[in-house]
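Sharing a structure below in structure tokens format, with a few things to ask.
Note that this complex is displayed minus one protein chain, with the remaining chains in position.
Now for chain A:
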Amino acid sequence: MGKVKLKEHIINREWCKGCGICVHFCPKNVLELDETDKGVAVRPEDCICCKLCELRCPDLAIEVLTETETSALVKSEEAAEV
């Protein structure tokens, strides 16, 4: 199993009501509310992909897209097979 890596936070600005639950509970302080009170991922590089923002969003407005990172070991094995 490879490591799960962040691809993108998809925030639906039409559905977000700016309650701030995602911002409050993010363990890595990735999210903030902007001047129009909509959630924005301002520090995506700190995201650990726990998806708690997505699970706790009452408006179904956040989706955390991830991808599985292939480790260097797996890559070298693949290379050896080729």
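Rule of thumb we're sticking to: contacts are C-beta pairs under 8 Å (C-beta built on N, C-alpha and C of every residue); 3 or more make two chains touch, one makes a residue touch a chain; residues count from 1.
To be clear about the criterion, contacts and distances are computed from a predicted model.
Enquirer: Tell me the UniProt protein name of the chain this structure doesn't show, selecting from "Heme exporter protein B", "Phosphate-import permease protein PhnE", "Antagonist of KipI" or "2-oxoacid:ferredoxin oxidoreductase subunit beta".
Expert: Options "Heme exporter protein B", "Phosphate-import permease protein PhnE", "Antagonist of KipI" or "2-oxoacid:ferredoxin oxidoreductase subunit beta" considered; the missing chain's recorded name is "2-oxoacid:ferredoxin oxidoreductase subunit beta".
Enquirer: On chain A, where is the contact patch with the chain that was removed from view?
Expert: The missing chain touches chain A at positions 14-15, 17-21, 23-25, 52, 55-61.
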